[in-house]
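Just one protein chain is left out here, and the rest sit where they should.
Note that the chains take the letters A and B in the order they are written out, and that residue 1 is the start of every chain.
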Amino acid sequence: MSILHTVNKSPFDRNSLESCVRLAAKGGAVLMIEDGVYGAMKGTTASDMVTNAMKDLTFYVLGPDLKARGVDEGKLIDGVKVVDYNGFVTLTVENDKVQSWL
Amino acid sequence: MKLSIQVNEGPYNHEASVSALNYTKAALEAGHEIFRVFFYHDGVNNGTRYTTPPQDDINIANTWSELAEKHGLDLVVCVAAAQRRGIVDEGEQQRNGKDGNNIAAGFRISGLGQLIEAGIQSDRLVVFGD
Partner (left out) sequence: MSDIKKFMYVNRKAPYGTIYAWESLEVVLIGAAFEQDVSLAFVDDGVYQLCKGQDTTGLGIKNFSATYRALGDYDVSKLYVEKESLEARGLTLDDLMPLTYEDADDDYAEKDSIRVVSSQEMAELFEQSDVLFNF
């Protein structure tokens, strides 16, 4: 049993990413989409939260949303994987259900 | 796999509708069945044919309609949410004595039970919203 969590809010605007990390059980996947992609960047006040959560969760970020915002993949936290919409669909299938942290 | 999608936001304020469209296209390309796309909250505003965005901008309602025609998608607009927000089909027009309707091609208005049914029948429910 595992959950795909989607986070679509900037961690500097709302607490969605924080709540996701708090309430996601070990083995889950977190996909950052829309403004959520800002949570995947290194060197921010939210980076440590993501890095620390990586022992229990796998983090992904939606490439088209990154590109739209001009975020270079080189600025991502090490270990965050970039996927496209096909990858999003695959993650949906690979996990048992989806929790959207709206 | 059988997937259902829920859209909670209108087409232009929030990226949710665009994300849902791109996700739906990718799921169809991967050979998955889309059991239903359910529009709730302000998401019902995806279903009006009266939107006229600038020509260099995406027409989100039309894109849904085209996708529905091509793939036989079931695009369901929640009736309770639609009544609040003025999304009307012919039946609703007659029932509520309105002077017109605005539902876009490929969309239908139905009850919340359609979302519950999607939850029961589908292998996955993916929600896009604010």
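The rule is short, and it goes like this: a residue touches a chain if its C-beta (ideal position, glycine included) is under 8 Å from a C-beta of that chain, and two chains touch if they have at least 3 such contacts.
In this text, all values refer to a predicted model and were calculated from it rather than measured experimentally.
The chain omitted from view is touched by exactly one of B:A20, B:A81 or B:I109, namely B:A81.
Listed for subunit B, the residues touching the missing chain in the whole complex are 6, 8, 40-41, 80-81, 111-113, 115-117, 119-120, 125, 127, 129. Although one chain is not displayed, subunit A still touches it through residues 1-3, 15, 19, 22-25, 97-102.
Here is the rule we go by: only the chains that are shown with their structure count from here on.
Computed from the mean C-alpha positions, the centre of subunit A lies at a distance of 26 Å from the centre of subunit B.
Those residues of subunit B that touch subunit A in the shared complex are 1, 3, 8, 15-16, 19, 22-23, 25-27, 29-30, 32, 124-130. Of all residues in subunit A, those touching subunit B in their complex are 6, 8, 33-35, 64-65, 84-86, 88-90, 92-93, 97-98, 100, 102.
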